[in-house]
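Missing here: one protein chain of the complex. Every other protein chain is in place.
Naming follows writing order (A, B and C), and every chain is counted from residue 1.
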Amino acid sequence: MNMISVGLVGVTGYTGMELTRILEGHPAMRLTRVTSRSEAGKPLREIYPFLQGLESGEIIITEPAPADLAAHCELVFLAVPHGAAMETAAALRDKGLKVVDLSADFRLRDPAVFKAWYNSEHSQQEYLKEAVYGLPELYAEAIAGSRLVANPGCYPTASILGLAPALRHGFIESDGIVIDAKSGTSGAGRKAAVGSLYCEVADTFKAYNLTKHRHTPEIEQELSLVAGREIILSFNPHLLPVNRGIYATIYGRLATDASLEAIHAAYTKAYASHRFVRILPLGKLPELRNVRGTMYCDIALALDQRTRRLIIISIIDNLCRGASGQAVANANLMSGLPLESGLQFVPMAP
Amino acid sequence: MNMISVGLVGVTGYTGMELTRILEGHPAMRLTRVTSRSEAGKPLREIYPFLQGLESGEIIITEPAPADLAAHCELVFLAVPHGAAMETAAALRDKGLKVVDLSADFRLRDPAVFKAWYNSEHSQQEYLKEAVYGLPELYAEAIAGSRLVANPGCYPTASILGLAPALRHGFIESDGIVIDAKSGTSGAGRKAAVGSLYCEVADTFKAYNLTKHRHTPEIEQELSLVAGREIILSFNPHLLPVNRGIYATIYGRLATDASLEAIHAAYTKAYASHRFVRILPLGKLPELRNVRGTMYCDIALALDQRTRRLIIISIIDNLCRGASGQAVANANLMSGLPLESGLQFVPMAP
Amino acid sequence: MNMISVGLVGVTGYTGMELTRILEGHPAMRLTRVTSRSEAGKPLREIYPFLQGLESGEIIITEPAPADLAAHCELVFLAVPHGAAMETAAALRDKGLKVVDLSADFRLRDPAVFKAWYNSEHSQQEYLKEAVYGLPELYAEAIAGSRLVANPGCYPTASILGLAPALRHGFIESDGIVIDAKSGTSGAGRKAAVGSLYCEVADTFKAYNLTKHRHTPEIEQELSLVAGREIILSFNPHLLPVNRGIYATIYGRLATDASLEAIHAAYTKAYASHRFVRILPLGKLPELRNVRGTMYCDIALALDQRTRRLIIISIIDNLCRGASGQAVANANLMSGLPLESGLQFVPMAP
Partner (left out) sequence: MNMISVGLVGVTGYTGMELTRILEGHPAMRLTRVTSRSEAGKPLREIYPFLQGLESGEIIITEPAPADLAAHCELVFLAVPHGAAMETAAALRDKGLKVVDLSADFRLRDPAVFKAWYNSEHSQQEYLKEAVYGLPELYAEAIAGSRLVANPGCYPTASILGLAPALRHGFIESDGIVIDAKSGTSGAGRKAAVGSLYCEVADTFKAYNLTKHRHTPEIEQELSLVAGREIILSFNPHLLPVNRGIYATIYGRLATDASLEAIHAAYTKAYASHRFVRILPLGKLPELRNVRGTMYCDIALALDQRTRRLIIISIIDNLCRGASGQAVANANLMSGLPLESGLQFVPMAP
C-alpha cells in the first residue's frame, strides 16, 4: 500500500504518546517525523520503552521545524498546548501541509468566545475560518475536504455525541441541561504537577473547575448548531482515579411523550451508520473499560419517570476517541482513507 | 471511666469491620460481644489481623443469641443485611437492650414506602414507630432519648446534610433537584460477588441502579420534612474505584436573589455548632481523602451564573460517617456521652 | 483467507474473556463455539458488553459438548480449572480435535509430581505423554507437530524465559536461585471470592502461598531440562493491586567472570530471532505497562557487584502472554500459521 507520511509535533504528552501507539499499527500511514524540543536526538524507544522492537521505536526525535516537516510529511498532528499550536498550524499550512490540531486553538468558531474563555487574542483568524471541527459523526464530509482540522476536546466529544439526537429530536428541553462529567487522570496531561501525582489522585476523588471549564463553550457551540438555537448548559468536571476515560452523565428535562423505547430507537437509528458509536440495550449501563484504548463512544439511556428526566450516559476513552484516535480518524478522512483505518481496536478488559 | 458494654451483631462485613476499628479506641465503650454465624469460635484477630496486639483482637466471636447479648451488653449494633435486622432488633428490644441498627429496616417511617422499595412487608411495625432516624445534626435530642435508632444510609447522610440548609432557606426550587452521587466500593459490601472484584472495579467506572436506588425514598423522606413539602428528586449513583467515600454533586435551580456569599454564610451558620460538618471556603472543592476514616461531612458551594444553578457538593466517608462512625455517635448520644466521644479522627492523607 | 474454526470451552473467566478479545481480531481464526454451563443461551455481548458491535459479540454461548465442538471446530481452547480440563481434553482428542489446554493439567511431565502438588491422580496419563509444553521460544517445532498443547502457567512463562539463558550459559549457580514474583489480580481468576474483592486488594499488597505455589514444579521441570541438571529453587508470589502482569525479580549467584555486558550480549543473542522477547538496554528496568495486553516478555539484567549476584527481571502480561495470547500463539503454530498471527499488539500506556 502507498504509505502516507505523517509527522507528530509534540511527543512528550499523553496525546503524543497515544499517537505513537496508534500510528505504529496503522496500515496506511508512516510516522516520518516526531518532534520535541526537550527530547530531540533520542530514539523514540528511549523515552517510550513500550516501542522497543517496533518500527517507530527507532525514529530519532527532532526539533520542530516547519521546513523539515514539510520536506518529510504530507500531514502533521499537533500535540502541543493551546496557544502554542496556533502559530505552528499556520506555519505548516503556509507550507501546504495538512494539519490536525489536537489543541483547542481552532475549535471555537468565534474569536470573541475564544478570547473570553482563553484570555488571549486569537492570532490566526484567517486559518480559523478554514478550520473544520473534527467530529466525524457530524462533519465527515467537511473533514474529508479540509486541510486544517480542529480536533475536538475529550469532554465535548462525549457530550456532543450523547446529546445530539436528543436535541435534534426535541426529546429534552434545550435549557436546563446538566452534564456531570468525570475524567481519567491522563486528561490532566503529562506535565510534572503536584496535583497529578499518584498520591494526590489515587484512592480519592474531587471536582475541579466547576462552572468554568473551557470545554463548556465548545460543547455549547456545537449543540447550538445541532439544536438550531442557543444552548447554554451546566458543565461540571471531576477527576477520576483511572488512567483513561470520560464518563458524562447528562441530565435533561423530558420534552416529549415518546417512550424510552422510542427514544432508544431514535438513538439507534441516528448512529446506525456510525460504527464507533454503540447504543447500549436498555437496562445496560456503560463502563469505562469497555471503551478503553478504542474509538468507541458507548451511550446508554434511562428515564427517571418520577422526575420526568432523561438521563443520557455517554463515555469514551479520552486519549483515543477523545484525542489521538479521533485525530487519526480525521487524518484518514483528509487522506481519502476509510475512517476506521488503523483504528479497529478491540477493548481490553480487565 | 465507667465503661459501657456494647455488642456487635454481624462482624464480617465492612461496617462490622469498621465498628471494631472505632470501638477499639473508644474511651467509654467496651466491645463485649461480637457475633457471626460463619466465624464463631475464632478470636477477632484471626479474621482481622489488623487487630492483633490490640484488646479487641482477643475477643472470641460467638453465635448471635439475644439472651447472651442481653446478658453482656447494654447496647447492640446491628451490622447485618436489611430484612435480617428487623427481627433481631425486635428481639433485642424485647429484652430491654438499646439498639443501633445499621440496616435500612427502620429508616422509612411509612411501611408502605418500605414495601414499595424493598419488596417485602415490614414485620416489626410496632418498633418502626419507636425508631428515631439517626442523623445527629437533625435529631440529636430525639436520638438521646431513644432506645432504637435507625442509622442513616451513606448516600442519604451526604445528601441530606448537603441539601437541608438550601431547602430550609428556600435557596433552591424544591423540584428539579438532581443528585449525581459516586460511592467508594466498600459501599457494595464484603460479600463475594464478581461485580465487586478488583479486576471489575479498578481502572474503570460505571453508573448503577440509575433512577431506582433504595436510598432515594430515604433522602426524600427527610428532605420533605426539612422543606415542609414533598420533595421528589433524581438520585443517580456511580461506583468509584476507591475504597471509601461518598461524593454527592447536587444540582438545584436557584430560587433566590441571595448572593453565593450569602448562601455560604447561611450554610456556615447552619452548621456552626456541628463540628463534624465543615463548610469549605468559597473557591475550594472537596476531596474524598480529606474525610477518609472520619466523621466529617465536607460541603462546598458553587453558583453557575450562566444557568442559574446552585451546585452543592457534600462528601463523607461511607463506612465511618455513613455507617459505623455515625452508629457510634448515635450510641454516644443514647448513652449520655458527648457526640464526638471516640470519634475525633484526624484525616489521613495520602 | 481460509479461516480456521476454533472453539472456546469456559468463557466466564479472565482467560476466556481475553481469548474473546484476541480471537475477535485474529485474521485467520474464527470463533465458532463458545461454551459455558452458567451462561448458555446468551449472546457473548450480553456477558461481555465490550464485544457489542463486534462479530463475536453475536455468538450464542452453548453448553460444552464434545460432539458439538467436534462438528464445528478444528481446534479448541480449554479455559477451565485444572482437574476439569483433563477429561475434556481427552474427550476432544478422542474426537480428533486439536486442543490447547490453558489449565495446569498437562504441564507436569511426571504424574507423580502432579499428584504431589495437586493432590489428585492424573486420570489421563496416555494423553499426558502426548502433550507438548507450549512455550514457543523453547519448543516451537514440537508445538507445530503436536495436537495437544499444555499452555504454560503465567509465572513459569516469565521465570523460564528469564532464567533459561543464564542457566544454559552457566552464568549463575544452579542452586540458590530465588524468584520474588508479583502478579496482577486477574491471576486470581474471576470467581467470586472475598480475597479478590476490590477493597481487599486496592491500596494494599501481600505475599501468598510462600514456598508452596503450584507453579514451582513447572518452573523447575523446564529449567532442569534447560540446565541439564536438577534445579530446585525458591519461588515466592505476591499479589499486586494492578489488573494484569507478572513481575519476576530473580536473584542468582554469579558463576562466571563474564562482564554484565557479555551476559547482556548473550541474552540478546539468545532471543534475537524471538520477536516477543525484548532484552532491555543495560540501565533500563522493566515496567508492567510496557507489556500490557501484549505477547512481550521484557527482560532486564543487573549485576550487584558487592554481593556477586545477577539480578534478572522478567515480566509479562499474565492474561495475554501468560495465558490466552500464548494459547493463540500455540494454536497458530499447530495450524501452520505464523507464530505472531493476530498477536501483534502495540502496548498501550498509560
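Quick notes on this structure:
The rule we apply is simple: contacts are C-beta pairs under 8 Å (C-beta built on N, C-alpha and C of every residue); 3 or more make two chains touch, one makes a residue touch a chain.
Nothing here was measured: the structure is a model prediction, and the numbers come from that model.
Among C:F171, C:Y251 or C:Y267, only C:Y251 touches the chain that is left out of the view.
Only one residue from A:M3, A:A40 or A:A193 touches the chain missing from this view: A:A193.
When the missing chain is restored to the complex, the residue among C:G83, C:P111, C:G189 or C:P350 that touches it is C:P350.
As for the chain not pictured, it touches subunit B at residues 14, 17, 21, 24-25, 48-54, 186, 202-203, 243-244, 275, 278, 280, 284, 287, 289-291, 293, 296, 298, 344, 346-350.
The set of subunit C residues touching the chain not shown comprises 175-176, 178, 180, 182, 199-200, 202-208, 210-211, 232-234, 236, 238, 240-243, 245, 247, 249, 251, 253, 285-289, 292, 300, 302-307, 309, 311, 313, 349-350. Interface residues of subunit A with the unshown chain, by the touch rule above, are 14, 185-186, 190-194, 196-203, 241-243.
Throughout what follows, only the chains that are shown with their structure count from here on.
With chains reduced to the mean position of their C-alpha atoms, the one farthest from subunit C is B. Our note on geometry: subunit A versus subunit C, Cα centroid distance of 36 Å, whole angstroms.
Taking each chain's centre as the mean of its C-alpha atoms, subunit A lies 39 Å from subunit B.
If each chain is reduced to the centroid of its CA atoms, subunit B and subunit C end up 45 Å from each other. Under the contact definition stated at the top, the residues of subunit B that touch 2 or more other chains are 199-200, 202-203, 241-243.
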